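Note that one protein chain is taken out, while the other chains of the complex remain in position.
Chains: A, B and C, in written order; residue numbering restarts at 1 for each.
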Amino acid sequence: MFVLTFAVQTIVEELPVVVETLEKTAEATDGGANHLILLLTVFALAVFLGVEIITKIPPTLHTPLMSGSNAISGIALLGAILAAGGDNGTWAHMLGYAAVVFATMNVVGGFVVTNRMLAMFRTRK
Amino acid sequence: MFVLTFAVQTIVEELPVVVETLEKTAEATDGGANHLILLLTVFALAVFLGVEIITKIPPTLHTPLMSGSNAISGIALLGAILAAGGDNGTWAHMLGYAAVVFATMNVVGGFVVTNRMLAMFRTRK
Amino acid sequence: MRPDLVDLAYLLAAILFVIGLKGLTRPRTAVRGNMLGALAMLFAVVATMLHQDIISWTGLLIAMGVGSVLGVVLALKIEMTAMPQLVALFNGLGGGASVLVAGAWLSGKEFSEKLASGNGFMDALTATAASGLIGAITLSGSLVAFGKLQELKFVKDISFPGQRILNLLLALGSIGVGYLMVVQPENAQLWFWLLAITATTLGVFLVISIGGADMPVVIALLNSYSGLAASATGFVLNNNLLIIAGALVGASGLILTRIMCVAMNRSLWAVLFGKMQSGGTMLSDDEVYANVKSTSPEEVAMMLEVAQNVLIVPGYGMAVAQAQHTVRDLTNLLLKKDIAVNFGIHPVAGRMPGHMNVLLAEADIDYDRLKEMDEVNAMMDQVDVAIVLGANDVVNPSARTDPNSPIAGMPIIDVDKARTVIVVKRSLSPGFAGIANPLFAADNTMMLFGDGKQAISEVTKALNEG
Partner (left out) sequence: MRPDLVDLAYLLAAILFVIGLKGLTRPRTAVRGNMLGALAMLFAVVATMLHQDIISWTGLLIAMGVGSVLGVVLALKIEMTAMPQLVALFNGLGGGASVLVAGAWLSGKEFSEKLASGNGFMDALTATAASGLIGAITLSGSLVAFGKLQELKFVKDISFPGQRILNLLLALGSIGVGYLMVVQPENAQLWFWLLAITATTLGVFLVISIGGADMPVVIALLNSYSGLAASATGFVLNNNLLIIAGALVGASGLILTRIMCVAMNRSLWAVLFGKMQSGGTMLSDDEVYANVKSTSPEEVAMMLEVAQNVLIVPGYGMAVAQAQHTVRDLTNLLLKKDIAVNFGIHPVAGRMPGHMNVLLAEADIDYDRLKEMDEVNAMMDQVDVAIVLGANDVVNPSARTDPNSPIAGMPIIDVDKARTVIVVKRSLSPGFAGIANPLFAADNTMMLFGDGKQAISEVTKALNEG
């Protein structure tokens, strides 16, 4: 409860600051906002591409698709590696290592189990 | 012929320069090369997306597709506008205006003729 | 390796992911598609390890070794029937990793440099908050889903008055805290972990009240979230591969969610927030089941002997009983006797989309015999014997007949229109939707009570001897 009240209070107090920060961000990132929009473009295109491809996948393959795409979502592993392996201090390293273990499980386990499922489909002609 | 000999000669002479330039480019664009790769990413995703969508278009609609996508290729119009309308000197302006006329013809004509064709398909239920 | 080379490697990996996903569109290329995906991941990991910012490898290799061993063991030990749980578990881990990465970034070098420089970096902070929020919901939601599917004792369907309001408050709270994080970068760590806790709680409460039958939808949705979380992390780290891979997964999850909702004829909103009203014209079980006839394996064998066209409709019970291999034996026997056998696959039979296909494929049953719902329904009047094997909701005619039923309007496989129906299950207890099934008491239905595997193998034996 206390945290909540505090939070609400801070939000109200900070309101004028945000406008300023927004403007600062906009100025500072002239050319950088451009970069952000490029990232957004990449995101939007990838979503469209995903939709187009996935809608073509037949029902038979939906379970492998689910576990396969789940494995891909472990891509956060790359971020984990950078966090754990970089010059970042102990706390960041600890978080990073935990993230590496989690994400690796997701990635490796996901691909292996998907392969196991799909191999069943292959045995039949 | 003369031009050709001259060109070949220059190419040979310039060879050492290119390595240097390449390195300069790489250094100067640290973070900028990143930007180039983002642009390449956008390009690659768009190509894949295009392939996925276009392969779904039925033969009936191939002629409108051809003229419609042709209209879209007139998108160079945006570049033409920037060249003709910017602070660029007479020569660039002249080229720009010519490009604007050409590209507008491509765009407007392309969309109109596509619409004309497609409207025929619509009249039937 | 120079950052731009790493980026180039990421671009190649992204292209490999796309090609791999395209491979998944056909059974024949699916194995290769999955391997391409794994290869892309390996490639991306190696490129990242070579990044010039990585100062030590030992810890990383150990951590990855541990993760790999755990992952492989889980993946190889798991029963095919427990696949939904496993996906839920992995999914939660992925979401958790996103939260941890975002947290690590906030206490890392780049963040402190940005903070010191005094420049605004709202976009990165917003992405961090999003990554924490979505990742935490994915983490706790997936773990709760895992618990429900695994039928862990301490995970119950909990719902209480005011739950929606609590959820709304938690959601608003998370957004508020995220906002604070963005505007007060000096306290970013504090706010971030508060955000993570709030969102984790939210994830628990969101999923805990959803019935088990809807778990697959929840998992697909959470899968989509874990992709979005990875994308958000990509925005934080300015990493296009994370963005692309995350977006692909996000799209995949969303589409699977949609497919399931359509197959159940319910809106996503109803799945997530609507309670399954426990059924309109609610007759007591005694009334519905007054005229149930039961039968024996020998009698079933006799009926099969004289049939020309048999349809098998498998459901979740087949998965539980692990009866797929026994079913294969029965099928082969029938085929040898020149009796046509087909399988009617309902899109949401089992606990995952395509669940039945995987199991039947495991038992080497011919791909061509698996028919989709529409196809079987069209030829139902030519079916002499329909064997319903551990399916319940997907063959419940009240979906068609009772407009007040909770599953009203859900398309079903119309086995009740076959000449004779044999229902194999252990009792008269309901399926996951929790409602009675008038099919069991229909004139042309006979119940064969018992475990699916056992019952089918007895039928096969009787048929062999008879």
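Quick note on the criterion: a contact is a pair of C-beta atoms (placed from the backbone, for glycine too) under 8 Å apart; a residue touches a chain by one contact, two chains touch by 3 or more.
Computed from a predicted structure; not experimentally measured.
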Displayed chains contacting the withheld chain: A, B
Absent-chain interface as seen on subunit A, which is shown: 26, 29-31, 33-34, 36-38, 40-41, 44-45, 48
Subunit B residues that touch the omitted chain in the full complex: 3-4, 7-8, 10-11, 14, 17-18, 21-22, 24-29, 33, 35-36, 39, 42-43, 46-51, 53-89, 91-93, 95-124
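To be clear about the criterion, only the chains that are shown with their structure count from here on.
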Subunit A-subunit C separation of Cα centroids, rounded to whole Å: 19
CA centroid of subunit B to CA centroid of subunit C, Å: 43
Separation of subunit A from subunit B, taking each centre as the mean of its C-alpha atoms, in whole Å: 32
Numbers and ranges of subunit C residues touching at least 2 other chains: 18, 240, 244
Junction residues of subunit B, two or more chains touched: 38, 41, 45, 48
